[in-house]
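Missing here: one protein chain of the complex. Every other protein chain is in place.
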Amino acid sequence: MSQELIIGIAGAGGDGVISAGESLITAAALEGYHGIMTKSFGSQIRGGEASCRLRLATQPVLNPNGPLDVAVVLNWEDFRRFGGELPVEPATIVIYESNTGVSPDNLPLEGVTPAEVFSVPITEMAQTHAGTDKAKNIVIIGLLAGWFGIGRASMLAGIRKKFAKKGASVVEGNVRAFQAGLEFAEAHPLEADRKLAAPQADRGAKLLTDGNDMCAAAAIFAGCTFFSGYPITPSTEIMQFLDREIWKYGGTLLQAEDEIAGIGAVVGASFAGKKAMTATSGPGMSLKTEMLGLASIAELPLVCVNVQRGGPSTGMPTKAEQSDLFQAAFSAHGDCLRPILAPTSVGDVFGITVEAFNLAEYYQTPVIVLSDQEIGQRKETVDPIDTSAFQLVERRRPTETELAKYTRFKLTESGISPISHPGMRGGNYLAAGIEHNEVGRPTASGEMHARMNDKRFRKFDPLKNRRDLFVVEGDPDAPIGLVSWGSVAGVAREALRLAQAEGLHVKLLVPKLLYPVVEPVYQDFFASVKRGLFVEQSYQAQLYRLVRMFVDLPPLVKPLAKSGSNPIQPAEVLERLREMVVALQGNRNHHQTEQAAG
Amino acid sequence: MSQELIIGIAGAGGDGVISAGESLITAAALEGYHGIMTKSFGSQIRGGEASCRLRLATQPVLNPNGPLDVAVVLNWEDFRRFGGELPVEPATIVIYESNTGVSPDNLPLEGVTPAEVFSVPITEMAQTHAGTDKAKNIVIIGLLAGWFGIGRASMLAGIRKKFAKKGASVVEGNVRAFQAGLEFAEAHPLEADRKLAAPQADRGAKLLTDGNDMCAAAAIFAGCTFFSGYPITPSTEIMQFLDREIWKYGGTLLQAEDEIAGIGAVVGASFAGKKAMTATSGPGMSLKTEMLGLASIAELPLVCVNVQRGGPSTGMPTKAEQSDLFQAAFSAHGDCLRPILAPTSVGDVFGITVEAFNLAEYYQTPVIVLSDQEIGQRKETVDPIDTSAFQLVERRRPTETELAKYTRFKLTESGISPISHPGMRGGNYLAAGIEHNEVGRPTASGEMHARMNDKRFRKFDPLKNRRDLFVVEGDPDAPIGLVSWGSVAGVAREALRLAQAEGLHVKLLVPKLLYPVVEPVYQDFFASVKRGLFVEQSYQAQLYRLVRMFVDLPPLVKPLAKSGSNPIQPAEVLERLREMVVALQGNRNHHQTEQAAG
Amino acid sequence: MMTTLEPLPQARFQAGDFKSDLKPIWCPGCGDFGVVTAITRALAAIGRPPHEIAFISGIGCSSRIPGYTTAYGFNTVHGRSLPIAQGIKLANPELLVLVASGDGDGFSIGGGHVAHVIRRNIDLTYIVMDNQIYGLTKGQLSPTSQRGRKTVTSSFGSLEDPVNPLLYVLSYGASFVAQGSPADMAGLAKVIEEGIRFPGFAFINVQSPCVTYGEEDQQLKAQKGKMQSLESLGHDPADWASASARAREYGTKLYTGVLYRNPNPPRTYGEGVSERQQALKKQAVPRHEILNRFMPNT
Partner (left out) sequence: MMTTLEPLPQARFQAGDFKSDLKPIWCPGCGDFGVVTAITRALAAIGRPPHEIAFISGIGCSSRIPGYTTAYGFNTVHGRSLPIAQGIKLANPELLVLVASGDGDGFSIGGGHVAHVIRRNIDLTYIVMDNQIYGLTKGQLSPTSQRGRKTVTSSFGSLEDPVNPLLYVLSYGASFVAQGSPADMAGLAKVIEEGIRFPGFAFINVQSPCVTYGEEDQQLKAQKGKMQSLESLGHDPADWASASARAREYGTKLYTGVLYRNPNPPRTYGEGVSERQQALKKQAVPRHEILNRFMPNT
């Protein structure tokens, strides 16, 4: 029995690889397993290679990576194209299509001899039992259900449902193909039992979705009634989901002519009093810069999601990277501050998106959500979320008394002023990108400018108390600290678990509010820390640099940063942690020696 | 006799205030004085209030500010509108238009009694002698020439030349008006001699211009043959100058439809092999973000000048601020680095602009020049520049051998690869915003991405040796250090002089290369420093924060930062320096006491 | 979030009710003074109270207009008034949304947005003060400046043909296209009023002279001599081809009045939206149950 199973499947575009993966993770979610599934494609739009990897487990899955327990190969050429994304190791079980003509003891895998190898006539079985090549994916799930014990019943139910419209004979053909897979597996038992252990008993079925859909759903929950954006990989699914849903809630969606118009319409909708959002990726963010500045000075709430991909410029559109943090914080000219939030998993996207709307409305500001390609597009099981635990914030509207002599940009103690919107009698004012006085009229007074800048920064002070937007794990007094954010935080958490299992004395800080930098949280965290690492997927170690702007870090806290599309492995982080432990012990011994000598 | 004279003149739009100032500073430059003249206007395009201030001296003028030695008031209402920009002090001499009806001992100046007051029938004198109101400015320069001894001969020559086209009688009328001013002054001598001392003998006539024109001229010198931009205050004069000149050098100018197209055309011209430039201000910079990223990944040279104004958003278009530094460094998405240079004076603009072209061509990168409204639009005397001292750099073009098997993005040791351009046989390649391999073909390889990122950063390493782009003044071992940049560096330098005159032990670092942050320069500078100040005109103290990202500053180095349009005064910096000296001495005494007790 | 969107009972407005007490900083004699007057007159005739009006502009002398009215104003950034205005109108279809722009703001930097609001037929009234120059930035070449014109950025003369705002918007499929001038105040107020009443996107090009940087033949006096009322010429505003032929005379002739009014305008985006919202309303699960979407399905 295993507690965890990592499956990789690869083939050509039409092979049904993705659909096989989806059937598996759906069955797993229904049965209460935890899981993450990622997909990967060649650069062709259609007909190129396709692969998916699934990591299923009885415990929460923190990160999709790791060496394969099972590799399903429909076609060796395509499989090999994914290289390091589908790593075969000595413990891997390889299942491959017999018609590839490869002999089981001469697999085209450089220098690795897998634990077990099965040559299966997948296509032939599909044709025999379902009368069509298209059932290859069904044979595959049958095989996997058989060997690894995942979701036999729910997969069968799934097949029946999926093909119901095509008539009884299609349904039955596919059921037969599934059974054939199952039977093949039973006829060729594994040497060692690698079946997944039963899911934790107290947990029922889980939600299953990706970060982009989750983000869109959270926006609906938060009361967003206006979305405008422009398609861009890997964020477009947010708009696509909302296009299917938002109208039902009296909302409106506009596919704009470009990203400037997209955020422009959102600025307009916010001025009109609505909760509004846009979503994009790097190149689109670069175009939204000017409007973000406008929303900051006009103090208009809005949520802007950036599903990060590899940059700079067009860069690597289908790969995740964490290299847009500097931009999120600093792209607009002039002095301004907008909060930046980053979710760490698909489930986390819900709360973070809701929080983004809350901060936007409360502080009358644009808020950036920094998701990334991995979170945005990976399918993940999510424990059911109790939405009643979330409070929704509305912007501070003027009272009747305030409307009698309305002062839109009143220099209040908190820095937050009452905000009206067209249609509200007495609330008429002039919004502008020009510096203004308290009632909103243009000013060229340096003094007023200084006071307004001060107001626009000061109003965010309460964010310094939002410790709930930070996760600290591990031993509070540990002398070694990790910091990580976004999708990579999962890698760091996994590394932390591994280190703890080895008895290492370490801790981890995961900020979900990245900016403004909440100094006290870092100061507290680093108080005990002698050595540490910022684990990030960017060349520049952007969070590390950003934090340094405001916090004096201990000198031996350094970045472990890599350009996108070069996944950081928990093992690598663990190795660094071990080194730090050794270095620290060395130091202590050294000290002790010195003291002894002194 | 004085070594320095600060003159402020204010009136209504048509009063000739600016033209009087220009006549004065021209005469001063011709005679070898140093000087800076700034202008200020109300928000109307025409017919509002206008003022200018001139600071003329026998020594280099570092900063236009300071209390007035002379105030010329054509109209009290307009004068008072400029408030703190034209500060009258007890030492000020006030000259005002009699027809304002104000009595000399009851001037509308809150709480100040100026040293001397002259009510002069300026308009009447203009009408009597020149037959027109328009000669008011001529009367004024006559008065000032008389009282302060500036440029009598050259002003007369100037008048003759200026009006030559209008015929002898106009010339003579104006000459009479000038004489009348002179004679009035002679008839009413000052109590104390406030005449400007003779200029330093060894210096001849100086150049006279503003930062925008200087920037454009430097571009021509550097070999720029392509400019495209879009009008925006306060940078438009760069395009206007080039429109008058660039064609003569076989160059081309294009007023684009927006800032994106402007920098787009520049990217194109650079791809085509030409030295190319664009210029803009904050809002325009926000629109150029995406193209800057493209130029970085495609490794195309270009110079982008930002004449900073008050932000965020439309902000304060006619006021200087230093708040676009973060943006200059970090606006584009993805990991990328582009050098940022900042001139500190009009004269400095020449070398900095030429350097910008050199860095752009050498490193195949966009380079940002951060000027500001003050430098861009103030008129300043400049010591003649020996252009033969400047070397011009050309991009590294491929050799014939390299063209035989051309590798555009070759991973060389230096990170700099040979760059061809259309028209060069054998140099054909595909440039792109997409991540690419060495020959320029699109890649989705994480490994190649990491190597290319590394190349694109590594190539800038030699910048770490460019100590010539930093000015260090004062005592190298001083325990107190100032850092300042751009136009504000003049204020800091003036403060340094004042502090040195008081015997304070201080030093100053002025970086002209702001980014990448050259760590060793700061480390060396701060090695002796116990306390210090970053003096900057931005709310966030952007240079201070930027340096912190890379350099561990001594804990007591803090920012002295103010929002734009709130000039930082040398006296204020001096005051802070004095406080720091006291604090340090306190500490030292404290230490000594402790040691004594220990 | 109480909003009062019905016309106030018995409310009868004067133009003055729409003028704010902010003193315009335009140059004395600027054509834009007349435009704000015409707009406030039109608004008085329409009778919607100021707080139900959103008046959006970009940046430029012309774009200062919203601040001189009592409506909700938004002086946005250069060239982006239309995208923002469209967001406002779609977010709250009850509002009367006016947009003001200049020739540069509207047809240079903002030119990319015009086609799209028009093909969506967003119900906005778009007033462009066309003075053939960049006023606010002090006299640079504008997209409507004539070829050969000398300005501070075209010292040796412009090398390009001007934009033709009337022809462009006709080609984009605008259903209401008109032109006016403050030289004919009554006519200008009238076309603005008609534009506002038109159910869909309405474009009004206003020949509003720049007295400081404009050329002699663009001043009010010259305009008075040149203006030709389309009505008096017997122009049929329902005829697209003839509207387009007259539009091609932009720059040589100065027509005033309604150039084109589509007798069968396409549905507005807003109409499509509200129909869709109605049709789909029943399908909404409560917001707090939206996550049920993600229950895995056998």
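Chains: A, B and C, in written order; residue numbering restarts at 1 for each.
Following the convention adopted for this analysis, a contact is a pair of C-beta atoms (placed from the backbone, for glycine too) under 8 Å apart; a residue touches a chain by one contact, two chains touch by 3 or more.
Predicted model only: the values in this text are computed from it and were never measured.
> For the chain that does not appear here, which of the shown chains does it touch in the whole complex?
When the entire complex is considered, the left-out chain reaches A, B, C.
> Have a look at B:Leu208, B:Met285, B:Leu482 or B:Val581 and name the one touching the chain we're not showing.
Checking the options B:Leu208, B:Met285, B:Leu482 or B:Val581, the one contacting the hidden chain is B:Leu208.
> Touching the left-out chain: which of C:Arg64, C:Arg120 or C:Lys138?
The one listed residue touching the chain not shown is C:Arg120.
> In the full complex, which of C:Pro162, C:Gly195, C:Gly214 or C:Pro237 touches the chain missing from this view?
Of all options in C:Pro162, C:Gly195, C:Gly214 or C:Pro237, contact with the hidden chain holds for C:Pro162.
> Among B:Ile95, B:Ile260 or B:Val557, which residue is in contact with the omitted chain in the full complex?
B:Ile260
> From the listed residues A:Ser2, A:Thr132 or A:Gln240, report the one that touches the chain absent from this view.
Of the listed residues, the one touching the omitted chain is A:Gln240.
> For subunit C, which residues lie in contact with the unshown chain of the complex?
Residues 107-113, 115-116, 119-121, 143, 147, 156, 159-164, 167-168, 170-173, 241, 244-245, 266-267, 269, 272-273, 276, 280 of subunit C touch the chain that is not shown.
> Touching the hidden chain in the full complex, which residues of subunit B are there? Just list them.
26-27, 29-30, 154, 157-158, 161, 205-209, 213-214, 217, 220-221, 223, 225-226, 228, 245, 247-252, 254, 256-258, 260-262, 264-274, 276, 290-291, 294, 298, 350, 382, 384-385, 387-388, 394, 397, 421-434, 441-442
> What does the interface between subunit A and the hidden chain look like in terms of residue numbers?
Residues 42-48, 230-233, 236, 239-240, 243-244, 247, 255, 257-259, 283, 313-314 of subunit A touch the chain that is not shown.
Heads up, the rule we're going with is that only the chains that are shown with their structure count from here on.
> Roughly how far is subunit B from subunit C, centre to centre by C-alpha average, rounded to an integer in Å?
39
> State, to the nearest whole Å, the distance from the C-alpha centre of subunit A to the C-alpha centre of subunit B.
45
> Please output the residue numbers of subunit A that touch at least 2 other chains, ranges allowed.
Touching at least two other chains: 290, 294, 298, 432-434, 442.
> Can you pull out the residues of subunit C that are in contact with at least two other chains?
59, 75, 77
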